[in-house]
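Every protein chain except one is present and positioned as in the full complex.
Every chain is named by a letter (A and B) in the order it is written, and numbering of its residues begins at 1.
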Amino acid sequence: MMPTIGTSGLIFNEPLLWEMGAKGRTAFSLPAEDVPRAPVNEGLCGVGPDFPDLCEPDIVRHYTRLSQWNIGVDSGMYPLGSCTMKYNPKTNERQAGLPGIAAAHPLLPADHCQGLLGLIYKLERLLAQITGLDEVTLQPAAGSQGELTGMMIFNAYHLASGNRRTKVLIPDTAHGTNPASASLCGFKPVAVPSNDQGILDARIVADLMDEDTAGIMVTNPNTLGLFEDNINAVADAVHAKGGLVYCDGANFNAVMGIVDLAACGVDVLHLNLHKTFSTPHGGGGPGAGPVCVTRDLAPFLPVPRVVKENNRYEWSESFPHSVGKLHAFYGNFGILVRAYSYILSMGDHLKSASQFAVLNANYIKEGLKAVFHLPYDRPCMHECVFTDKYQREYKVSTLDMAKRLMDYGFHPPTIHFPLVVSGAIMIEPTESESKQTLDGFVSAMQQIAREAETEPDRLHHAPHFPKLKRLDETRAARKPLLGG
Amino acid sequence: MRYLPHTPEEVSAMLSAVGADNLDELFAHIPEVCRRNTPLGLPEPLSEWELDRHMDGLSGTTAIQPEYMVFMGAGSYDHLIPEVIKQLLQRGEIYTAYTPYQAEVSQGTLQIIYEYQTLVSRLLGLDVANASMYDGASALAEALLMAMRVTKRSKVAVSRAIHPLYRRVVQTYLEPAGFEIVELDYNTQGRTDLSALDDSENLAAVAVQSPNFFGCVEDMAAMEKAIHADAKTMLVATFTEPLAFGLYQSPGDLGADIACGEGQSLGLPRSFGGPGLGLFACRQAHIRNMPGRLAGQTVDLDGKRGFVLTLATREQHIRRGKATSNICTNQGLCATAAAMFMATLGGTGFRRLARINYDNAEYLKGELKKNGIAIAFETPTFNEFVIRLGEGSKRIYRQLMAKKIIAGLPLDKYYTELEDHYLICVTETSTKADLDILVKEVTA
Partner (left out) sequence: MKEIEDLKLPDDLRYSKDHEWAAEEGDLFKIGISDYAQDQLGDVVFVELPTVGALLEKGQEFGTVESVKAVSELYMPMSGEVMEINDELEDRPELVNEDPYEGGWMIKIKVTDSDQLGALMDRQAYLATLKG
């Protein structure tokens, strides 16, 4: 067995912010007041917020200690399936922090921010080139806002041809955001069962597709880590009834430089820059969810759009069929800068990134399929899905194994998703992990499988190393305590 | 490529482990028609140093301080950001972590969110704040959708003194599902005119911004009374400048049912409009209709205090098509920055900073007035107000621009009736000397 990287160490306790400090401290260097005090309308004034007063060293220790209770990609392998936890390059942070970017006011006249408009324009072109689609909006602030934008484009497209459609087809393996986004746009989501191969069957889609259905949302590769081999036939069935094909590109990291989405029959696609294009997840965001479309759907993209005339960039609102605006300004621009920086650093190595991501996932699949049940034994893309079927015999569940993996120094994979697989363990290593790290991960998982047989209680009580043991989620939900 | 660990030897060892002859074979099962037959054809990769030079070039074209004086706010504010926040945000354990689904290895993020929720609910004067929305505009749209869920009504009223770009986002969100939006005009005082409410019945919510887009503080007390004349109708209070609540009463104290708006002022750079932060808070009674994530306090098996994401059954990953929102990834790191900012200032500092903003704006307002520049609305403001430059205003504005002074935001693009009007913003980053220069140049 390989030595594991997980170990215990000294961790500090740390109170809540308002349990520390002392009134009168400050951690902020306030500027001198060099103008006279002005009278105020007392009737409108309040007492101000009840925040604790702290000094700068208080703040530094507080957040440094809290950070030590976390693990991130910078700490170690973080194989969360469908989340693409790849390395977040440090240079991206430098670029987004440049004064002309960080301090830029969004409503500056175009002549005073040409470089930034140019960045938007060029990033749109780069994403079009990478996906195979024609036009791009960078406005959506995250994947699910990209999905909502896509659904609005579906709606606007059908309205423009004079009919309102009411339903959208969504495979049962889809991420929950898909039906939620469709509903938000007023569509009724209709579930499409996947076949025994874990992918869509064009005949089932054709049977469900009618002229009241706006189209389909497909995740490709899907959440089982499988390529939707029938995507073209599915797209044909949808197009035959006048519908559109939306692709959830959450898993696009598997196919850069390998698949042409337009050739797959996809009309609308969203990308997650915080997955495929290396921008940090930040403990839950911010992300960015650009939407790419075919030329025919370009008139419906959100406004404003950057246009280039005579080598000069300008905002344009002249798109009368546009769905409108999703964000007060232009989306999470600082995230766009990081993705742009990544693409320029990678160039055609993006294809290598996808190849290695898929190689890594298949390597794990081969390494573990003897000890964990593999519900779909086919070549996988960037992630592989196992279950706890073999370990349930010893009354050990997916959750127990996920928690135990923490003790070995790995963040757990995605668990209990997709919903169609009972006890799912979904592993996405990404291209950032080396063979040595993967060997360590495989070895840890094998060891956990042995422990399931020999000392199941060790797993039931896992994790043992982190600062806290398993948390009582039932108590949190029954008597919600959401602030102090 | 420095981000990719794979050596040729390792690749061949791994390929043989998976039973493939080469990398292409891993993709052999993908139908031919789906494949790309040509290389990506992207520009040659840049070295770290070439990239720096390229980005310096793009960044160098922007009009920023100190070369320019930018008196523009309108939803994006120039505030001081302590170095301590910038450095702490770069802790890899914080910024490279995912959403804290695995609580035992995410206690840092979870406690940060819990503290953020607490500070935001105290700032806005409401019971519960969520873990963030994308930005102020989508937070407002989601608040109106929430009000319609709570009241089971399908019509909302929105003040025209709300940020015009927010109103467009609201329209984009509400239109496809067929909800009705009524607009309330503003009066000569630059405040929302509530008389239009008399014609509207069955409203799920009335949305008002304070300080509003013109910088004017609304008469929320009167509005609250008028809006709650129908006990079911919810008062949705929005804002673009939360620092104002260091001086003025908070939305919750004024009777708002939902408070939502932009949190960029709380320690986030303007960054060309994003990433910002949607603040969102409501009353305890409505938490199950709330969009977005929530962190809650609980205990671990040993009884030690800890935090988890909770009330997840409202969310898309469980309730799918019936969720309270489709939001998943939010603005976590921005919320972290905001929590740090509020903690850095403390209650005492927050009030002081708010007062500096107010005093600076009042000084500028007074000096402009003294020098014959019309102030459009005689209503109390915070750090923004509208001036009327009168005839030749466009020429004056251009001339100032040539002198590297951006004298506010021209309002005619957003309100055709406000030709020659400019929205001026001044924060703690301007000194008296800066303000005196602006006055001198505008009146020159």
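FYI, a residue touches a chain if its C-beta (ideal position, glycine included) is under 8 Å from a C-beta of that chain, and two chains touch if they have at least 3 such contacts.
In this text, all values refer to a predicted model and were calculated from it rather than measured experimentally.
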Can you work out which residue in A:Lys90, A:Arg164 or A:Arg478 touches the chain that's missing from view? A:Arg478
Can you say which of B:His29, B:Arg53 or B:Arg288 touches the chain missing from this structure? B:Arg288
Among the options B:Ser195, B:Thr313 or B:Thr443, which residue touches the chain absent from this view? B:Thr313
Subunit A residues touching the chain left out here are 416, 473-474, 477-478
Using the touch rule from the top, list residues of subunit B that touch the missing partner. 288, 312-313, 318-319, 322
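By definition in this document, only the chains that are shown with their structure count from here on.
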I'd like to verify one number: the distance from the centre of subunit A to the centre of subunit B, where each centre is the average of its C-alpha atoms, in whole angstrom. 20
